[in-house]
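Every protein chain except one is present and positioned as in the full complex.
Showing chain A:
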């Protein structure tokens, strides 16, 4: 320390104060970005998100407050010139690929699953969707479904596609109430552009 001139020591002190401030501000922003909703994060959501996204994006509500208590099965069928096919189970393809795989591929673990959840959360079941954002997610889900059908041996050539999403509740542990029944959501027919 003595080897530094007085001026340089002041510069170093300023840098130290700046670094400490930056660290505290950063961690404060991260905390309020990921903590459960509260007065501060409600008030400053725009500012916090503007700072956090995309570099520091993170989510820590993992399997909480409650884990999802249901599985989804996504089936697809196609229609060409009025002839409607049978249902194909797109989810089974992923489940089969992940079985006994210590490091599942993200195309199986994340792709269809997250595409459906994003569409469900942000989309609106219209075709085309009402908002541009929802329409992007609809097209993304449709593209994955088309590719998945091709992998299952149904090449392109059909002019419309329909998804059916079946919710399969997981039975609660013994003594914690009855199992809920499964329910199916039939999405509208989606036109498939010829590629």
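Everything below uses one rule, namely that contacts are C-beta pairs under 8 Å (C-beta built on N, C-alpha and C of every residue); 3 or more make two chains touch, one makes a residue touch a chain; residues count from 1.
Assume contacts and distances are computed from a predicted model.
Not every chain of the complex appears here, and the one that does not is recorded in UniProt as "HTTM-like domain-containing protein", selected from "HTTM-like domain-containing protein", "NADH-quinone oxidoreductase subunit", "Alginate O-acetyltransferase complex protein AlgI" or "Aspartyl/glutamyl-tRNA(Asn/Gln) amidotransferase subunit B".
Interface note for the absent chain: among A:16, A:84 or A:152, the touching residue is A:16.
Within the whole complex, the absent chain has one touching residue among A:115, A:129 or A:161, and that is A:115.
Annotation for chain A: contacts to the undisplayed chain at residues 1, 3-4, 8-9, 11-13, 15-16, 19-20, 22-23, 26-27, 30-31, 34-36, 53-69, 71, 91, 94-95, 98-107, 109-111, 113-115, 118, 132-133, 136, 139-140, 143-144, 147, 170, 172-174, 176.
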